[in-house]
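Encoded as structure tokens, the structure appears first; notes follow it.
A single protein chain has been omitted from the complex, and every remaining protein chain is retained in its original position.
Order of writing sets the labels: A and B. Residues in every chain begin at 1.
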Amino acid sequence: MNAPQQWVFIWEKGYQEFDTVVSSVTSKVKGVVVTNTTELGVKIWDVADYIIPAQEENAVFVMTNLILTQNQTQGHCPELPETSFCSKEQPCTPGYVGKQSNGVQTGKCVPYNSTVKTCEIFAWCPVENDTHVPDPAFLNGAENFTVLIKNNIWYPKFQVSKRNILSNISSSYLKTCQYDKVNHPFCPIFRLGNIVKEAGESFSDMAVQGGVMGIQINWNCDLDRKLTYCVPKYSFRRLDNREIDHNVSPGYNFRFAKYYKDSNGVESRTLMKVYGIRFDILVFGTAGKFDIIPTMINIGSGAALFGVATVLCDMIVFHFFKKRHYYREKKYKYVEDYDELVGSECGSNP
Amino acid sequence: MNAPQQWVFIWEKGYQEFDTVVSSVTSKVKGVVVTNTTELGVKIWDVADYIIPAQEENAVFVMTNLILTQNQTQGHCPELPETSFCSKEQPCTPGYVGKQSNGVQTGKCVPYNSTVKTCEIFAWCPVENDTHVPDPAFLNGAENFTVLIKNNIWYPKFQVSKRNILSNISSSYLKTCQYDKVNHPFCPIFRLGNIVKEAGESFSDMAVQGGVMGIQINWNCDLDRKLTYCVPKYSFRRLDNREIDHNVSPGYNFRFAKYYKDSNGVESRTLMKVYGIRFDILVFGTAGKFDIIPTMINIGSGAALFGVATVLCDMIVFHFFKKRHYYREKKYKYVEDYDELVGSECGSNP
Partner (left out) sequence: MNAPQQWVFIWEKGYQEFDTVVSSVTSKVKGVVVTNTTELGVKIWDVADYIIPAQEENAVFVMTNLILTQNQTQGHCPELPETSFCSKEQPCTPGYVGKQSNGVQTGKCVPYNSTVKTCEIFAWCPVENDTHVPDPAFLNGAENFTVLIKNNIWYPKFQVSKRNILSNISSSYLKTCQYDKVNHPFCPIFRLGNIVKEAGESFSDMAVQGGVMGIQINWNCDLDRKLTYCVPKYSFRRLDNREIDHNVSPGYNFRFAKYYKDSNGVESRTLMKVYGIRFDILVFGTAGKFDIIPTMINIGSGAALFGVATVLCDMIVFHFFKKRHYYREKKYKYVEDYDELVGSECGSNP
């Protein structure tokens, strides 16, 4: 075998067949935080309050900031000033729905406050005012929450499955450990603040507008070695766009509502514009295992390459070098004499 | 190099190594719609009302139609006539639960209305009657909603990441643009009606029973070129089955409930059978980059093929052609005379 061929074989594992990973993830967040605001007073937030929705497949969303609009009911109220100022000269259009509007215009122009008039709309009233986002973030304390990630992977072609909770890890270790790149690389419990820090970001900044973090689990496995060497490798990366110049709705947020009914059956809701960090657990990797097919293809192809290389080599020597006549004579004399496979100036040559 | 070999090289990028995409998606829908029915009166629906659940990973569900069953409480009531008619001859079985039933039979046979008697069941009462689906769809106006899709992809092998919001797109463009295959192929904001239309479907039809739409994002990238050429390509496809002959529960719907408690602590719920369109964002693609390994394998293999081709060619000429004796003589005389690599009738020949 020649040199590049050996490289394919040893380094790039040319003797292996490959398969990509099939994965299943579950996660569990722990932690409580207390907030104290003039609007809401002292409040406690636990898992059932800040994880929305309660469970997802390959992700977990942790609320870090919040704009609350309580006691909304369907009715008529003035739109926010930003998009729908109005006056006698600039009247409102009944039935019109703007791109950013919260409801349908009735056509009336009503006072928003003592100085400004805006179009009246039919909507959930009062309308949410999200111009001011709390900074520092309402639930900045989420930095200290921890998330336990359980990941089960499978390589269908080789019928091999593994878990990120390795079998040599004890139950007592799992109760106290916290992931650390150097000291605890296989502990499946991550502090949220550390995840963000590892990705080179600031949690307090990210908590204000929200964002998306990738928890990447790499399962590259060489199945020709013992299965215990096949272990997960964690890394962290921010996935949403921070560039302000070419971005819309920066960060990550969404709206949802809790619905209530009073004793008369009238429905009201609390609208929540929820900012937070979505942790996407991205699992990828390939497993390789010895297989006769790629081995043979690589040997065959390498052997042929070997022939090509010698021919090319001869051509260069015969045609471009100064002493080419000497080489040519030497070479073909050789052939006439022995008529066998022997080594020439550049690699073995016929 | 021979012709097919060149094709592998140039067309099929035989000199590249490949990797498949790792993806993360977020989405945000905008729009409000007003409905006016005798049952509910005038009602407004905004994002918090029609997006269920509030956030998903690679999909977004938009409610387009609705069967509402208000003020359900647990108790006894007659089952729907479809599956459980009863009479003195056909009595009910206490404890029986049919495949389509909404509760457990008590054994009694009670009047459903003035003409029909059905089995009494223990269930959330009154039982939902979904025989009549509103047509046109309740929230047919969802056609005008827009969805902003943010997609971050990564090719782990090459350590390359990209976003579907390209870096040469300005913030002001993003505020007003709307995706259009021809004029705005890189605008990440899609009008729901247009998505459905592009897939060759009718929104009003689809809105009635619901359905599943695929928003496909293709990220095939040639990383030997500048990264700015690596751009997303959007396409749209309906994913659910419309063939009526071999289908169960056509369209797409699911049930969920809002729970209320009155002042006495008695729980009631509003059951919603929600029809709608689930937009699945399917991200796929491969990136290729020059790599010495596949290059050498292809050259080697091609060179060998080259040899095979000439041998085959000779065999055909020598054995099947009329003038074969002439060719054979010519060829081997040639060889005897010069004993060198020269071209023969079909390709270069030893």
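What we mean here is this: a residue touches a chain if its C-beta (ideal position, glycine included) is under 8 Å from a C-beta of that chain, and two chains touch if they have at least 3 such contacts.
Since the model is a prediction, treat every value here as computed from it, not as a measurement.
Enquirer: Write down which of A:Leu80, A:Val110, A:Leu166 or A:Ala199 is the residue touching the left-out chain.
Expert: Once the missing chain is taken into account, the touching residue is A:Leu166.
Enquirer: Among B:Tyr229, B:Tyr259 or B:Phe290, which residue is in touch with the absent chain?
Expert: Residue touching the absent chain, from the options given: B:Tyr259.
Enquirer: In the full complex, which of A:Thr38, A:Ser87, A:Thr131 or A:Ser263 touches the chain missing from this view?
Expert: Of the listed residues, the one touching the omitted chain is A:Ser263.
Enquirer: Touching the missing chain, which residues of chain A?
Expert: Given the touch definition above, chain A has residues 20, 22, 24, 26, 28, 30-32, 34, 42-44, 46-49, 51, 53-57, 71, 146, 148, 150, 152, 154, 156, 161, 163, 165-171, 174-175, 188-189, 258, 260, 262-263, 292-293, 296-304, 307, 339, 341 touching the missing chain.
Enquirer: Spell out the interface residues on chain B facing the chain that's missing from view.
Expert: Touch with the absent chain occurs at residues 4-5, 7-8, 12, 14, 20, 52-53, 56-59, 61, 74, 97, 99-104, 122-124, 212, 214, 216, 218, 237, 239-241, 243-249, 252, 254-257, 259-261, 263, 265, 269, 271, 274, 278, 280, 282, 284, 297-298, 300-308, 311, 335.
Here is the rule we use: only the chains that are shown with their structure count from here on.
Enquirer: So how far apart, in whole Å, are chain A and chain B when each is placed at the average of its C-alpha atoms?
Expert: 20
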